[in-house]
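The structure under discussion is supplied below as structure tokens; questions concerning it will follow.
All protein chains but one are shown in place.
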Amino acid sequence: MKRFSLSALALLIAAVFAFPTYWMLSTAFKPSGQVLSTRYDLVPFEFTFDNFVTAVTKPGFSAFLTNSLVVTIGAVLLALVAGLLAAIPLSRLKFRGRKGFLLLVLIAQMAPLEALLIPMYLMMRDLDLLNTLPSLLLVYFATTLPFTIWTLRGFVNGIPAELEEAAMVDGCSRWQAFRRVTLPLLGPALVSTSVFSFVTAWNEFLYALVFMRDKTNQTLPVWLSSFKTAFGTDWGGAMAASVVFAIPVLTFFLIVQRNLVAGTTAGAVKG
Amino acid sequence: MTATVDAVAPVGPVPPAPSAVRRRPFGERALPYLLLAPAVLALLVMLGWPALQVVLISFRKLDLGELVRGEVVWTGFDNYAEVLADPEFWSITLRTVLFTAGCVAGTVLAGLGIAVLMRHIGPKVRIVLQIALVLAWAVPILAATTVFQWIFDQQYGILNKTLVLLGFESFAGHSWFSTGASTLVVIGLLIVWQAVPFIAFTLYAGLLAVPRDLYEAAGMDGASGTQTFRAVTWPSIAPLVTMSTFLSVLWDFKVFAQVWAIREGGPDGGSTTLPVLQYLKGIASSHFGVAAAVAVVMTLVLVVFTAQYLRMLLRSGREEL
Partner (left out) sequence: MALLATGCGGGTAAGSGELTVWLMNGSAPTSLTDELHKEFEDKHPGVKVKYEIQQWTGIQDKLTTALAGNQPPDVVELGNTQNPKFAKERVLTDLTADASELAGSQWLEGLKQSGAWQGKQYGVPFYAANRSVIYRKDLFDKAGIKEPTSRAEWLEAIRKLKAANASDPEFQPLYLAGQNWYSLLSFIWDEGGDIAKQEGEKFTATLETAQVKSALEFYKQLVEVSGTKAPKDADEQKPEQAGVYGQGKVGMIIGLPWEVDTAAKTDPSIKAKSAAFPIPSKNAGTNAPVFQGGSNLAIPAGSKNAALAKDYLKLMTSAKYQSQLAKSGMVPGTSKDTGELEASPFGAAMAKGSRNGRAVPASPKWGTVEEGQNPLKDMLTAYLTGAKDATKATADAAAKLNGLLG
């Protein structure tokens, strides 16, 4: 009975959280121009796929999609590797300069990104990296890195070091102990941080717009903004595009969420 | 909050094995630095250098012309004087702090509740809840801000229509954006909606790392749900909750796109926050020096408000986060 009421509560929360998404979806399926209605239109009256066709057939869509995937996945992987490498010593080892580095990571997260635009642009200009995908990849890597370090370190802190020590008593080297004991327990943490980095990089608009001079190098958020013209906005199209835009995020999550399960199992066995 | 940590689960960095400390061969000493090198390099070059430039720019006159021609014009503290002389600066700062506090409290409480809930429900319902959360997260800002405006629209919004249908006739034609406070509440809901998924997933991941036998032990001792939460759950995720709170403070304090998209900081400036001020004073009018000054002031305000946390971090030998 208790389990039932908890499930009901969970479904209610799911409904509340999904509602704005549902609204986006239903607008995407409504014929363009049905955005405003005095009728009670919780369930749309008419369905159409036209908006999706308009969205996906906009010129350059596949190029934008490829660029976005390259930049985002590249940045997420780099941030995870560098972040994990940094999180281990920060959490497990004692060394000079540790606190200084932690402070650097903290302060780095306080800087407002909009303010860094001009200096970053000038730096990329002087490095002759403007209008190239690596420039964007580097920015996303750098901007998600402090967060990744911080979160992963928090998770490593949460895993009792005794577990590793026990493994070392059993004859594992420190590296083996980390890899066999701690790393599997970090699975869920890696999921949560990588989805976060993915969403951040995937959604970023300003830097993508400004760094990429040519249309062929642009990313999906820029494509998303093209539904807004001086003549008004094609809301049906914009919402359909937003749905298309959200699909890779959902896919990415579904792929990595197995790790949430894997992490639980590992915890159950090893813990 | 952190004092109870050691009681149950030994959380936090553990000093390396004593033997390793005494010997400390070169490889051992260099190891942390080698592991940190990629991150340090990236942070210094990609964030440190531009951040230093921002500080320098805040002492310069950098308008469109200077930027395009590459001129360097030093003006001392003029930009700061302009920002601080604004009679509304301090009320905007206060508003921003209150707004941030509200968003953070809402986000962390909701996130924690959902994380605990996820731990206690069946896998099928859990995946439904998780997908709903990820969907909220995946919605691009453009769509999210637009959809929220539609939902809260005075005449055509589904919210007012639903409220009227439920018998609350007074909500017919109710304007949710007529005062700054009401506008900020709507923006706050939007931000909490977008931020909760990450916090919930993070805390849930933290809960998963709690060894199950601790729960089993608590169960055998006959502890109630609340007692288990206090004795087992809370101590092991307290550091993550603190960390999430801290990160939320940083993010919510800096939110610009959502605040701007809803009502451009209106009505009558009533929902203007510091990032909006930075946009209005600096970026919209291409006074990048002023924008940089606001950015520096914003960062200082953030440092002041998180000072307690930073001090805790620096003072304690083995900080709990």
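Should a chain be cited, it is by its letter among A and B, assigned in written order, with residues numbered from 1 in that chain.
Following the convention adopted for this analysis, a residue touches a chain if its C-beta (ideal position, glycine included) is under 8 Å from a C-beta of that chain, and two chains touch if they have at least 3 such contacts.
Note that this is a predicted model, so its numbers are computed, not measured.
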Thinking of the complex as a whole, which visible chains are touched by the chain that is not shown?
A, B
In the full complex, which of B:F99, B:F177 or B:F256 touches the chain missing from this view?
B:F177
Write the list of subunit A residues that the hidden chain touches.
31-38, 117-118, 121-122, 125, 128, 130, 205-206, 209-210, 213-215, 222, 225-226, 228-233, 235-236
Hidden partner sits against subunit B at residues 63-65, 67-70, 149-150, 153-156, 173, 175, 177-178, 264-269, 272, 279-280, 283-286
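As a working rule, only the chains that are shown with their structure count from here on.
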Subunit A residues within the subunit B interface of the complex:
3, 6-7, 9-11, 13-15, 17-18, 20-21, 23-24, 27, 35-38, 40-42, 81-83, 85-86, 88-95, 97-99, 101-116, 118-120, 122-123, 138-139, 141-143, 145-147, 149-151, 153-155, 157-162, 165, 168, 185, 188-189, 191-192, 195-196, 199, 203, 205, 221, 224-225, 235, 238-239, 242, 245-246, 249-250, 253, 257, 260, 263-264, 267-268, 271
Could you list, by residue number, the parts of subunit B that touch subunit A in their complex?
9-17, 21, 29, 31-33, 35-36, 38-40, 42-43, 45-51, 53-54, 57, 62, 67, 114, 117-118, 120-122, 125-126, 128-144, 146-148, 150-151, 153, 155-156, 158, 161-162, 165, 193, 196-198, 201-202, 204-206, 208-213, 236-237, 239-240, 243, 247, 250, 254, 256, 275, 278-279, 283, 288, 291-292, 294-295, 298-299, 302-303, 310, 313-314, 320-321
